[in-house]
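Written out below as structure tokens is the structure these notes cover.
The full complex has more chains than appear here; those shown keep their coordinates.
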Amino acid sequence: MKSFHDLAELTTEEITELLALANRLDKHPEPEALRGKVLSLLFLSPSLRTLTSFQAAMTRLGGGSFVVSPEMSIHGLETRPGIVMDGAAAEHIREAVPVIASYGDAIGIRAFAQRSDLEHDVADQEFAELVDLVDKPWINMESAMQHPCQNLADWKTLDDYDVPANGGKFVLSWAYHPKALPLAVPSSTLYTAARRGMDVTVLRPEGFELPESVMQKASAAAEAAGGSVKESDDRVEAMEGAHIIYAKSWSSTKHYGDKIKDKEARDELVDWCVDEPWFDNARQDCRFMHCLPVRRGVVVAENILDGPRSIVIHEARNRMLAQMAVLHRMMGAS
Amino acid sequence: MKSFHDLAELTTEEITELLALANRLDKHPEPEALRGKVLSLLFLSPSLRTLTSFQAAMTRLGGGSFVVSPEMSIHGLETRPGIVMDGAAAEHIREAVPVIASYGDAIGIRAFAQRSDLEHDVADQEFAELVDLVDKPWINMESAMQHPCQNLADWKTLDDYDVPANGGKFVLSWAYHPKALPLAVPSSTLYTAARRGMDVTVLRPEGFELPESVMQKASAAAEAAGGSVKESDDRVEAMEGAHIIYAKSWSSTKHYGDKIKDKEARDELVDWCVDEPWFDNARQDCRFMHCLPVRRGVVVAENILDGPRSIVIHEARNRMLAQMAVLHRMMGAS
């Protein structure tokens, strides 16, 4: 396994094997599997779960990791190509990335979208340029369009809660958030649920449609797996018979990169806060998922988040287990 | 061992066994004891010794740890209950704490007192609410009223220097400090010395009395252990025959939460800086202890801190050894 970037690059058998390995490592720890192995962790964007779950995962497998992040006392990292570096930053990622990679047996990299140009972000070009600098196995820890560690953990969570693949109904719902957020989680979550063969509805207000290429990729995956993908802005219709509601906020795609119009569009939509009435015509045991962090009382009502529908802590713990499987496959003997 | 919060929750036999284990691990390392085990470390308040000694302790026992602290590049941690999170913080401790705990086999949490309301802080309620979110073994790394890792290390330090339990004289002395400081160390140190059966004097100026419930708890422990507890504002009387002076600054309890009056009260007391004349009628080998960090020339004179009376570095090293014993008991086979 040379990279972990997009579930679309794995066969279904490979996904199934990773999930089985995650379960095995949870039940039967292997503290010798990655003895003396090092994972380099480069965060160009903030993190809590990814940061801590990767460190914990490496320790559990007998290895270790180190973290480089922007708030550390380093000399400033320049990312622009071809620049004359006479400003504040004393180091360019063209050195920093290969050097950091050279100290590890694999590297994880996080770099969020710039969110100024939609086409640019959908192409996920910056991340491709970063991993081009690496000659070790690498893991996407969230780029402009991908968050495969979250996706694999979510797939495992659906399995853990016996949510059916074919016939399971998955609602990916936009939610209000005071800030414009990236497309990586909604886009790759949509693909994941479709790829699992579920009937997926993207519930979102007008102006917040996911990019056409994202919808098409998911539809093709659903079709191949016996599922379906549709879009709706009608909450009642969308939630009909749902097994899962997966809430996530994202930027307006209509006003992408236009901070003022994006905010105006969002400010009309503060009622997109998942609350008990949303579940009126869902399955009685419909569950609430979210990748975290989540804003209480803004994205979801407190009683949902603290109640029996919420499986967000189980979902977050699965981040560690899913990553242990990937690391084991990438650096271990398996 | 499901939690480590307050020495009052341990039997004397349990304390003795922990100290014996600490000594054994110092002499006979066990780098396989916690192989592949993970300690989550959540610092909601600053730290140097606790932070580094826990990391070192886990490595020495063959496991590892990860750190979450407020200055990291995370999205801001909200602690207030029931709040609509439309401000700066993107994550609530109600998710962050269980998630972080789920990645470890045990968790350490530090959260200092808010120091606005005395009764509130003495109840140590915030910390109780934090650990309520955890379903793993947990360690108090200093709350509003407790600092059990410091207490256990101090007990070991007294043993290491052959300070008698019954008959040993322990002076806990207030000292000047430019800032108002929490009650956790003085309160739990008083209990520890009393619990060890020593004759303890709390030497403090008027207006800096420790809370009545703290004094009563210590007195009861002293009585049961064959020691005694008294208070004094008379330095000469208090130091008579002392084996140990343990210096620590703390807020005025009379003006608790009133920053201006607290500062006015402290500013009259700059002469409360431990210096050689303090030892005039103490035992000749009377030792100086402090939990660190300590302000030189303010809390204690430089010649004391650098001289043979000071055992603060030995005391600080015992933090690691005491914590190794707790971790071994909590996560290991012992």
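When the chains are written out, they are named A and B in that same order, and each has its own residue count from 1.
Here, a contact is a pair of C-beta atoms (placed from the backbone, for glycine too) under 8 Å apart; a residue touches a chain by one contact, two chains touch by 3 or more.
Please read these numbers as outputs of a predicted model, since none were measured by experiment.
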{"item": "Total copies in the full complex, given that 2 are placed here", "value": "3"}
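Keep in mind that, in the parts below, only the chains that are shown with their structure count from here on.
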{"item": "Equivalent-chain rotation between subunit B and subunit A, CA atoms, steps of 5 degrees", "value": "120"}
{"item": "For subunit A paired with subunit B, centre-to-centre distance based on mean C-alpha positions, whole Å", "value": "40"}
{"item": "Residues of subunit B defined as touching subunit A within the complex", "value": "35-38, 40, 63-66, 68, 71-75, 78, 82-86, 90-92, 94-96, 98-100, 102-104"}
{"item": "Complex contacts: residues of subunit A adjacent to subunit B", "value": "29-31, 43, 46-49, 51-53, 55-56, 58-62, 64, 69-71, 178, 292-298, 302, 305-306, 312-313, 316-317, 320"}
